[in-house]
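For reference, the structure I am asking about is given below.
Only one protein chain is missing from this complex, and each of the others stays in its spot.
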Amino acid sequence: MIDVHHIEQISQDCSLTEFVGTTVLDTIGLVIPGIDPSLLEKMNLKKPYKSLGLISSRTGAAGQINAADEAVKSTNTEIVSIELPRDTKGWGGHGCFIVIGGDNVSDVRRAVDIALEYIGKYAGELYISQAGHLEFTFSACADKALHMAFNAPIGKPFGFFCGSPAAIGLVMADLAVKSSPVEVIKYMTPDQGTSHSNEVIVAVTGDADAVKNAVLTARDVGLQLLVSMGSYPESPATPYLQ
Amino acid sequence: MIDVHHIEQISQDCSLTEFVGTTVLDTIGLVIPGIDPSLLEKMNLKKPYKSLGLISSRTGAAGQINAADEAVKSTNTEIVSIELPRDTKGWGGHGCFIVIGGDNVSDVRRAVDIALEYIGKYAGELYISQAGHLEFTFSACADKALHMAFNAPIGKPFGFFCGSPAAIGLVMADLAVKSSPVEVIKYMTPDQGTSHSNEVIVAVTGDADAVKNAVLTARDVGLQLLVSMGSYPESPATPYLQ
Partner (left out) sequence: MIDVHHIEQISQDCSLTEFVGTTVLDTIGLVIPGIDPSLLEKMNLKKPYKSLGLISSRTGAAGQINAADEAVKSTNTEIVSIELPRDTKGWGGHGCFIVIGGDNVSDVRRAVDIALEYIGKYAGELYISQAGHLEFTFSACADKALHMAFNAPIGKPFGFFCGSPAAIGLVMADLAVKSSPVEVIKYMTPDQGTSHSNEVIVAVTGDADAVKNAVLTARDVGLQLLVSMGSYPESPATPYLQ
């Protein structure tokens, strides 16, 4: 048993079989090979999978959900639930808590591994300044995670833009949807669909070029407005949308 | 298009026509001259104004709502919505997201300008310490923003006091309403009317002298209790109520 008076003796290389890995944005990936039946009952899952994969971050949501989307596309697993806590470590947005289910633990572990890898990439389109933050994501072909979270039509291109303080998100979205023939599929505000985050979030679908163009327009506008507030944002990874 | 790998080249003097200005409390003021119809539909506004003015802050709510109140009083505009995200940049309160509507963009821009100016003043009655915060506001003559947010009777004096951690807000309110013949028109707690903020919020109406006196009593009590927690609060502007 751990000596709680000497916590510094715990290794940062976690040896628990449940541990899969960690990545940027205070993200941890875990698996539960066979969830305890009494907990499973309380979780009230639609399908009572016994093997669960968990993706949990303090900051960010769309990039992680897009990453989970890639994970379920290429493994024999399914998204069980997506929850968006009000977090971001003192900033105005969400973290995420995503549960993936599968019939065997190796499928689920593989899915969590893939998701962690994509989160490291997709975090490149998160921009955080002293004043607020912006998040963007794009998928050429949405799958069930993006469908569950944002009504994305499965198999179609998907674009997402989010700005905080909230007004930045709305102006970004207005200019983005004017710039391209896209369809708005989700509109979220502090009182509508979020966990009271200080964001306006808009998701769109359409032709791939139109959706990509809308996301890039939103990013262009959002960065100008965020910088106008007096500090420069940084990204936890490398911007990749172009 | 902006080079996202050289964000520091973006000017802090924003040249977008949507930009109106910024002020304390991570506040940005924006206008949307003619909102995109597909977004307007999703916004589900009671009156579908095409020109929208936006006030959005990371920290504070009552001062901004009072400032918006002044703005609609003196322009041909209307409050469309007031939302209170759970924010304050890591503290226990709200930010705000206020939408103003008008029939032409110059009216709306003027309203946002006026609101920004008043926010710079009203922020003087926000006090933030290491332990918590206090917010106060007073209006001799409430208009539609204060009515929408706090049930303020239109045309009547309005007083507001808010303390965090929540217990400070309740003791402040108790002594304030005992000190003056005022009527309690709003009572908010973490589970009642707030976005789960760590505050008790009370709003009152009555004769101007009684309301002002209640606010000053609440401030006196709140400052003593907040300081008892071991650190001194600062205000982002100059206290102005006396």
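What to note about this one:
In this document, chain identifiers A and B correspond to the written order of the chains, with residue numbering beginning at 1 in each.
One rule holds in what follows: a contact is a pair of C-beta atoms (placed from the backbone, for glycine too) under 8 Å apart; a residue touches a chain by one contact, two chains touch by 3 or more.
It should be emphasised that the depicted structure is a prediction, and the values quoted were computed from it without experimental measurement.
Only one of B:Ile2, B:Leu40, B:Cys141 or B:Val184 touches the chain withheld from this view, namely B:Val184. Hidden from this view is one chain, which touches chain B at 86, 90-92, 127, 131-132, 164-168, 170-171, 173-175, 177-178, 183-184, 187, 189-191, 194-200, 202, 216, 219-221, 223-225, 227-230, 232-233, 235, 239. Contact between chain A and the unshown chain involves residues 1-2, 4-5, 7-8, 10-16, 18-19, 22, 26-30, 32, 35-36, 38-39, 42-43, 52, 54-58, 83-87, 89-90, 95, 97, 195-196.
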